[in-house]
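First up is the structure itself, then whatever we jot down about it.
All protein chains but one are shown at their positions in the complex.
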Amino acid sequence: MKSLKLLVSLAALSAASHAMAWDYVLLDSDKAADNLHLTSQQLGVKTERPFSVTLRTLHGGRQEGVSIIDIDNGVMKLSVVPTRGMNVLQASVGDVRLGWDSPVKEVVNPAFIELNGRGGLGWLEGFNELVTRCGYEWVGHPGLDNGELLTLHGRAANIPASKVTLHIDEKPPYAIHLRGELKEQAFKKVDFSVATELVTEPGSTSFTLNDRLTNNGDYPKEYQALYHSNFSTPFLEQGAKFAAPVKQVSPFNDKAKADLADWQTYRGPTRDYDETVYNVVPYADAKGETLAVLHNKAGSLGVSLGFNTQQLPVFSLWKNTDTQGQGYVTGLEPGTSFSYNRRYQRPLNLVPTIGAKEQRQFQIRYNLLADKAAVDDALSLVGKIQDGRQTEVRPTPLVDLSKE
Amino acid sequence: MKSLKLLVSLAALSAASHAMAWDYVLLDSDKAADNLHLTSQQLGVKTERPFSVTLRTLHGGRQEGVSIIDIDNGVMKLSVVPTRGMNVLQASVGDVRLGWDSPVKEVVNPAFIELNGRGGLGWLEGFNELVTRCGYEWVGHPGLDNGELLTLHGRAANIPASKVTLHIDEKPPYAIHLRGELKEQAFKKVDFSVATELVTEPGSTSFTLNDRLTNNGDYPKEYQALYHSNFSTPFLEQGAKFAAPVKQVSPFNDKAKADLADWQTYRGPTRDYDETVYNVVPYADAKGETLAVLHNKAGSLGVSLGFNTQQLPVFSLWKNTDTQGQGYVTGLEPGTSFSYNRRYQRPLNLVPTIGAKEQRQFQIRYNLLADKAAVDDALSLVGKIQDGRQTEVRPTPLVDLSKE
Partner (left out) sequence: MKSLKLLVSLAALSAASHAMAWDYVLLDSDKAADNLHLTSQQLGVKTERPFSVTLRTLHGGRQEGVSIIDIDNGVMKLSVVPTRGMNVLQASVGDVRLGWDSPVKEVVNPAFIELNGRGGLGWLEGFNELVTRCGYEWVGHPGLDNGELLTLHGRAANIPASKVTLHIDEKPPYAIHLRGELKEQAFKKVDFSVATELVTEPGSTSFTLNDRLTNNGDYPKEYQALYHSNFSTPFLEQGAKFAAPVKQVSPFNDKAKADLADWQTYRGPTRDYDETVYNVVPYADAKGETLAVLHNKAGSLGVSLGFNTQQLPVFSLWKNTDTQGQGYVTGLEPGTSFSYNRRYQRPLNLVPTIGAKEQRQFQIRYNLLADKAAVDDALSLVGKIQDGRQTEVRPTPLVDLSKE
């Protein structure tokens, strides 16, 4: 009965825009996030592999009231969390899962998180996504900057989206666009909005994030962005490799120095390993495009992240190869900045400014590399971008944290 | 269908009290805040200008689940936010809007605010109302007092009302009373309740707040209250004026010293102005009644706040004449106290005590001064209260903040 009513209203909505696309408002100030199940069949689209979009609500525990949007493009399944910054919870193609197993099992409603708790590490009580947006006032480790405690990786991941819309192109390839707006606002402090978009085409094994940050304020403002993109098995395993065109790599801290020689190779789950982080300055092609690749030991399965260094000039490689139970995971993290507290990044020129009314675009393409040929193609592109240019392996961290 | 059901229950309720008034419970422990639309026609009231009361719920972003009550008294429209301390979000008469445009666009659910964030400035993430209640344990700037971080302007604005009722007198002028209770309770710390009331008469261009603070505890307790009443255009503009019977005025801090000579005149939107604040001790008439007036440059449009200095002995004038986008706004703020951190106000005797089981009443009358005659009348009353008494213009702040 309920779904019937929804269909009716969906039909009514789509009628209004039938020439170019189907458009649905899933959530807005006067519209609650009702359950929804929309299929390509309902739209009258005949595709080889039917696609669908589903909105559901979680209950119980600290996930009470959290909305999840599941997109099944016919080949790849994606779950997006409007209640948590439009983060991408997970993606999968068949039994290949992009994402990881965090000890945090719930999809936590930000209402139940104190980001200022645990000395600014409250963010860790909700961290379990494939892609967690970090920013946009700041990113990085908690600590005082200008007398204010900056909490881990900013607020974006814990801002519920204000308006969520679904847009499906009405002609092939019927690209599916899921959009949500994040408002990061505080009187006298910040007036950002982030128009997020996830795009995937039916039948594809990739998706793209297109985010547009706007400084609605009348003054320039510092900002930072980092896309915490997290993978585990079957990509991550002993002997798995990371590849990118690298201009400079350095250990994040003293601990990471020890493994610097092997920074591009992964360990299996390693008891007491905790984590090491490497700060990477990537090379890019003439247009700024670059590619980061993670693949398994055999080179038969991988993922690539394509991004533009004019938007996201640096990259953190987070190697959290501890035990499976603690979260065996690696983070591929294109960003404006590394993961130091903001006060350390100003001297590195990694705290950019966005002028009044200006916008910044952040675009990342996530591709599954489903076989050896796809992995080889990606590695070949990495080599082409590197183009024989030298890599500086800097033995010491860019920041002397011992002086803290 | 739903509204029909509501009407039935409304009718049933009203029947129970038909002799004196119509009474409706809009929200209570066993009653969710359901959507409601109640009109004078439904009540069988024949007025020249029909009035109505509407309850709606906001969705999405950080305003998920926030209730708004819209009162249209036939001439003035008012919006009250039960989820945020029964604050008055905005009011308007025709196209004259009382209120302002904060960078904070959402009506933020307190569940998503950490008042202790941003060094105690988390309150700024929700601040956008015409009248924001500040108090009642404390008001003022964040800072340590007795070893505890007092967050900006207390908790009242972020306490959802516990029980919300609507009372409409059953005979002319059919005054509309909206009531909500705020509970400010913590074991061993505080046991306050605040019975808030907003009253407006159909067809009028004014409203009154009648708040009653009760100390339910068995011990005397410090308290503070401040009614942060915020106006922008068309009242605020270059050359707009503030008037009140003034016994003493002083700059809040060193920055405000520079503009002391012009403290009663406003600038237009001024880049990099930020804010200045003036601490005012008003004169009152023999009964303690006083009046503060804000009017435009031409003196053809204004607002007045009437209050009693026995209840609210001091007044802060907040001149935030920065750019429109940053929030071009002035705050007229009757209070028990100024906006210093509580620890600074004890030596000023501005941290009163409320005895066990005692009550304190706070009443403020907000009037639109719709034309020159109304403005002149109000200014005349100000002059009458001043009654030729001297104004001390104190050149230095009451508190030496440099010693902090």
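We call the chains A and B, going by the order they appear; numbering starts again at 1 in every chain.
Rule of thumb we're sticking to: a residue touches a chain if its C-beta (ideal position, glycine included) is under 8 Å from a C-beta of that chain, and two chains touch if they have at least 3 such contacts.
Just so we're clear, the structure is a prediction, and the values are computed from it rather than from any experiment.
Trainee: Just name the one of B:V53, B:L115, B:L166 or B:L226 that touches the chain not displayed here.
Mentor: B:L115
Trainee: For the chain not shown, which residue from A:Y24, A:F51 or A:F127 touches it across the whole complex?
Mentor: Counting the whole complex, the residue in contact with the absent chain is A:F127.
Trainee: For a quick check of understanding: of A:P160, A:P282, A:G327 or A:P397, which residue touches the chain that isn't displayed?
Mentor: The single option touching the absent chain is A:G327.
Trainee: Contact with the hidden chain only, please: which chain A residues?
Mentor: On the chain A side, contact with the omitted chain comes from 56-64, 102-106, 109, 111-112, 114, 116-119, 121, 124-125, 127-128, 271, 274, 322-327.
Trainee: Touching the absent chain: which residues on chain B qualify?
Mentor: Touch set of chain B with respect to the missing chain: 27-33, 65, 110-111, 114-116, 147-149, 151, 159-164, 181, 183, 185-191, 216-219, 356.
As a convention for this text, only the chains that are shown with their structure count from here on.
Trainee: Quick one: chain A and chain B, Cα centre-to-centre, how many Å?
Mentor: 42
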